[in-house]
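To keep things clear, I will list the structure first and then write my remarks on it.
Only one protein chain is missing; all other protein chains are in place.
A, B and C are the chain letters, set down in written order, and residue numbers restart from 1 in every chain.
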Amino acid sequence: MARVFTINGSPSPTSRTAALLRDVVGHLRAQGHQVESLNVRDLPASDLVNARADAPEVAAAIASIASADGLVVATPIYKAAYSGLLKIFLDLLPQYAFEQKTVLPLATGGSFAHLLALDYGLRPVLSSLGARHIVGSYFVLDKTIRLLPDGTVELDGEIEPKYRAAIEAFTDSLRRHAPTH
Amino acid sequence: MARVFTINGSPSPTSRTAALLRDVVGHLRAQGHQVESLNVRDLPASDLVNARADAPEVAAAIASIASADGLVVATPIYKAAYSGLLKIFLDLLPQYAFEQKTVLPLATGGSFAHLLALDYGLRPVLSSLGARHIVGSYFVLDKTIRLLPDGTVELDGEIEPKYRAAIEAFTDSLRRHAPTH
Amino acid sequence: MARVFTINGSPSPTSRTAALLRDVVGHLRAQGHQVESLNVRDLPASDLVNARADAPEVAAAIASIASADGLVVATPIYKAAYSGLLKIFLDLLPQYAFEQKTVLPLATGGSFAHLLALDYGLRPVLSSLGARHIVGSYFVLDKTIRLLPDGTVELDGEIEPKYRAAIEAFTDSLRRHAPTH
Partner (left out) sequence: MARVFTINGSPSPTSRTAALLRDVVGHLRAQGHQVESLNVRDLPASDLVNARADAPEVAAAIASIASADGLVVATPIYKAAYSGLLKIFLDLLPQYAFEQKTVLPLATGGSFAHLLALDYGLRPVLSSLGARHIVGSYFVLDKTIRLLPDGTVELDGEIEPKYRAAIEAFTDSLRRHAPTH
């Protein structure tokens, strides 16, 4: 079973991005993966803004990434790109922090007009961090995610297969790249 | 004369980006333009991280942008793109905050390998803010900027003409788009 | 009055891209501009594929660009980017072929999911050609363009204002950058 670290780049405490990510985590745990999660907004704001990679909570997150096999990187789309909050955290990572890792990019947005922001905007950043395998990006329209009272989400029926396929591509890559003992 | 607002997206208090920007401001003032400057890192960190567009200092910066004719947007290049700190501020702006404005994108970086990060990464974000005219991006290699003891900069002789041309393209656009009274 | 050169990058003789471009040309001529048009597909195929910039018809197109004040660059969106046919022609141009020129990027596509292909994909290429002013890109959904029997087009009412605004931004820039005599 793989170790997965999830990064939520939404500044909102009640975002669809966060809810979607919780759902992904549920699927990963159900498959036996060990998952640790970070909301970038929970890190000390002044450490983020002043780029303190050695502040305790930032350093702990960096260490978790170092020991993870896979990463789920989730962001809302703002101004035709990933959130600044996500990037301010990625900027704190060592140059090849994603080496030997599989990455699943996820985004939520208000319009399909933002779809290419993941592949044109986020993917080159993830590549520069040395990611071995960035599986197909998964973009969800806000209106196709319903937040239920218990904090879980319900996705529109028609997008469910693509959602399952995105998670499956990620776990398949984790399995195929697992260290052979 | 035009009103210009400069935005420095470097998290470092002693960055080459900041020094270069001070030099640009000197040139603009010498031409009679009125310049106001923002270091994003001087805004309250928790307002940035929590996306509080109505916090007093953030709101004041947004108002200054609204009344500016031109913007200079400067960033170091990290992880093949603009800094997260710059983007976290841009994310706080209204959707068409750059409408009717001329924008000069500036970056400093350690290698020419980062050159395209401005045109491929930053420009689409500036476009999404509705900028009327984004003049040619100007990228400076760190090693061609010398920080002098008095806080000013000296640029390598061979890049001086391109630097002048970038500023001239910006002020030329400001002049041509000046409101006709 | 300005000289405008239009470039159609669609490989199809009956494309919506071509029809839209004819409509743009009509507007420009009605404003008194002098317009010359190129369908890249009309150039000799072997000159394009073998990169013969000095072949007579290619050289004539390059000369027309050199003497133009403004360019309209139109392309369908294929595989999340501009057409290869458009790029094969742009590859034949001298390095700074668009210097001192205003450019209007236009695209047609089947889905809003392709919208960012212009700003992320085409704009950096136009920038590399030295364009002075690339005005706001204009993207039209195929289904909002109706081809009329006489070869003209009719646009959906709701997009008409944005279409007019895109052309107006282009002609406004041409006027403001006109050589002063």
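In the analysis below, contacts are C-beta pairs under 8 Å (C-beta built on N, C-alpha and C of every residue); 3 or more make two chains touch, one makes a residue touch a chain.
Quick caveat, the model's predicted, so the values are computed rather than measured.
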| item | value |
| --- | --- |
| Contact residue for the chain not shown (choose from B:P11, B:P76, B:P105 or B:G121) | B:G121 |
| Option touching the unshown chain, where A:V72, A:L116, A:I145 or A:I167 are the choices | A:L116 |
| Chain not shown: contacting residue from A:S12, A:Q31, A:S127 or A:T144 | A:S127 |
| Sites on subunit C contacted by the missing partner chain, in the whole complex | 11-12, 40-41, 45-46, 48-51, 78-91, 93, 120-121, 124-125, 127-129 |
| Absent-chain interface as seen on subunit A, which is shown | 116, 119-120, 123-124, 127-128, 130, 132-137, 169, 173, 176-177 |
| Subunit B residues that touch the omitted chain in the full complex | 80, 111-117, 119-121 |
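What we mean here is this: only the chains that are shown with their structure count from here on.
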| item | value |
| --- | --- |
| Subunit A and subunit C: spacing of chain centres that average the CA atoms, whole Å | 38 |
| Chain centre separation (subunit B, subunit C; CA means) in Å | 30 |
| Contacts with 2+ other chains: residues of subunit C | 116, 119-120 |
